[in-house]
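Heads up, the thing below is written out as C-alpha cells.
Every protein chain of the complex appears in place save one, which is left out.
Showing chain A:
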Amino acid sequence: MSSRESDRITAAQQTLDILYDISQLLNTGLDKETLATCVNMIEGGVNPEALAAVIQELRRESQALSGKPATNGR
C-alpha cells in the first residue's frame, strides 16, 4: 500500500472526526458509527435532506413504539 493511500485514509479519518465534532455541537444525537454510515451514504449519492428526513422519521417511529415523548424535534 502506498503512502498516498494511507494519507487519504488519514485525511478521511480526520474529516470524519471534525464532522463528528460538529454533529456533537449541533446536538444531532448521532453516534460516530451512525455518522460514518451516513457520511458514506451521502458520499454514495444520497440526498442529505432526504436522509435527514428518513432519520427523523425513524426516530419518531421508535418513539411511538416505546411510547415515550419526543426529546428532540425541530
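The criterion applied here is as follows: contacts are C-beta pairs under 8 Å (C-beta built on N, C-alpha and C of every residue); 3 or more make two chains touch, one makes a residue touch a chain; residues count from 1.
The criterion applied here is as follows: contacts and distances are computed from a predicted model.
Novice: Choose one: "Dilute domain-containing protein", "Vacuolar protein sorting-associated protein 35", "Spindle pole body component" or "Enoyl reductase (ER) domain-containing protein". The correct choice is the protein name in UniProt for the chain not shown.
Specialist: Of the names offered in "Dilute domain-containing protein", "Vacuolar protein sorting-associated protein 35", "Spindle pole body component" or "Enoyl reductase (ER) domain-containing protein", the one UniProt assigns to the missing chain is "Spindle pole body component".
Novice: Counting contacts across the full complex, list the positions on chain A that touch the omitted chain.
Specialist: Touching the chain left out of view, chain A contributes residues 1, 3, 6-16, 18-19, 21-30, 38-39, 42-43, 48-49, 51-53, 55-56, 72-74.
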